[in-house]
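One chain of protein is taken out of this complex; the other chains stay put.
As written, the chain order gives the labels A and B, with residue 1 at the start of each chain.
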Amino acid sequence: MISPSIFVFAPLASAALFTALMVVRSRNVIHAGYWLLPCLLAVAGLFGSLEAHFFVVVQILIYAGAILILILFALMLTRDVMDPKQRQTTKFAPLAVPLCIFVGLGGALMMARAPWPAIQAAAPGPAEQTKALGLGLIGDYALPFEVASLILLAALIGAICLAKAEKEPAAPEPVIDLRGEIELEESVSAGAADGH
Amino acid sequence: MSELYLTFAVFGAVAVGFVCVNLFIARLARPSAPNPDKLETYECGPLPVGEAWQQFNVHYYLFALLFVVFEVEAAFLYPWAVAYKQVGRYAVVEMLIFVAILAAGLGYAWRRKAIEWE
Partner (left out) sequence: MVIQNYSLGPIDLASIIPYVAMGTILGFILLIVPFVIWFERVVIALMQDRLGPNRVGPRGLLQTIADGVKLFFKEDLEPAAVDRSLYYMAPVLALIPALAAGAALPFASISLRMADGSVKSLPLVAGNVNIGILFILALSSLQVYGIVLAGWASNNKYSLLGGLRSSAQMISYELPMSLAILTGILMSGSLNLVDVVNSQAGSILDWNFFKLNPATGFFFPLGLIAGMIYLVAMVAETNRAPFDLPEAESELIAGFHTEYSSMKFAMFFMGEYASMLVVSGIATALWFGGWHAPFDFVLWNWIPGGIWFLAKLTFFIGVYVWLRATLPRLRYDALMNIGWKRLLPLSIVVLFAVATVDAFFFTKDTPAAISAPATPPSGTLTPMAAPGGGQ
C-alpha cells in the first residue's frame, strides 16, 4: 500500500529532520541559525507535496525570508557568538532523555491510532486556495483576523520598549550636566553684565 | 502542479551547477601560491585587530522585527486582494482597520524614534 507520494515525502521529511538535528547539534550558533534555512525550506517542500501552495509561499516568505533574518540578527546580538567551548546542556539533560522518548512514543502512538480522514477530491488550484483563504479572513474569521493585528502591534511595541529601554537610564545625566552648565553660563554672563 | 515545483527545482539545480562548474574550472585553471601574508584578512594594509565577529548595533534587530510584523501584514493582504472584490466595500473597510492598527504601530515606532538611524 505504498503510494508514490512517499518518494516525495520521505526525502523532504528526512531533510527537514536532518537539518533540524544539525540546528541543535551545531556548536556555532550562527551555523545553527543557517541550518534553519534548509530546514524551513524542506518544510515548505512538505507543504508543496500536500498541495497547500499558498502555505509554501508563506512559509518561504515569512519563515525563511523574515523570521530567520530576525533570528540571525538576534544571534549576532548575543555575546560570545563564536564561542564553541561553552557547555551546550544544563544539569537537567539526563532528565530530558526519558521525557523525549515518552513524548515521542506517545505522539507516534496517537498518530498511528488516529482515524485519519482520507481526502478523495483533488485539492483546489493555488489561486482558488488563496481566494478561499481571503474570503475566510474577511468572512467567518474576521474577528480573529483583526485580533491578530493587535498581537502584532503588541509585539512591535514590546520590541521598541525593550530596545529603547537600554538608553533611558543614561538619558537624565546629560540633562543635569547641561542645566548646571547653563546656570554657570548665566551666572557668568550675569556677572559680566554686572561688571560692565 | 508538481511540474511547477520541478521547474523551480530545475532552476535551482542549474544555478548550483553553474556555480560549481565555474568554480571547478577555475580551480583547474588558476595558480595557487598561498603564503601567510596573502591569507591575512584585508583591513586596508595594517594587520587586522581582533575578529569581526562581535556584537553589533541593536538597531538592526529592531528593523528586522518591524519587517517581520509588516511582512506578516503583507502575507495577509495577498489572499485579501484576490477575495475582496467578491465581498466589496465591507472587505475594504475590514482590511483598513487591520492595516490601521499596524500603521499605529509604525507611528509609535516613528514617535519613539525607533526607525531613526543613529
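We take it that a contact is a pair of C-beta atoms (placed from the backbone, for glycine too) under 8 Å apart; a residue touches a chain by one contact, two chains touch by 3 or more.
Worth saying up front: this structure is predicted, and the values here are computed from it rather than measured.
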item	value
For the chain not depicted, the shown chains it touches	A, B
Hidden-chain contact residue, picked from the options A:A16, A:C39 or A:L133	A:L133
Residues belonging to subunit A that touch the chain removed from view	28, 30-31, 34, 37, 53-54, 56-57, 60-61, 64-66, 69, 72-73, 76, 112-133, 135-136, 139-141
Touch list for subunit B against the chain that is not drawn	1, 3-4, 7-8, 10-12, 14-16, 18-20, 22-23, 25-27, 29-34, 36, 38-44, 48, 51-53, 56, 60, 63-64, 66-67, 70-71, 74, 77-78, 81-82, 84-86, 88-89, 91-92, 95-96, 99, 103, 106, 110, 115-118
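In this text, only the chains that are shown with their structure count from here on.
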item	value
Centroid spacing, where centroids are CA-atom means, of subunit A and subunit B in whole angstrom	14
Subunit B - residues contacting subunit A, complex	1-2, 5, 51, 53-56, 58-62, 64-69, 71-76, 78-84, 86-87, 90-91, 94-95, 97-99, 101-102, 104-105, 108-109, 112, 114
Subunit A residues touching subunit B - in the complex, by the definition given at the top	8, 30, 45, 48, 51, 53-54, 57-58, 61-62, 65-67, 69-70, 73-74, 76-79, 81-82, 125-127, 130-135, 137-139, 142, 145-146, 148-150, 152-153, 155-157, 159-160, 163-164, 166
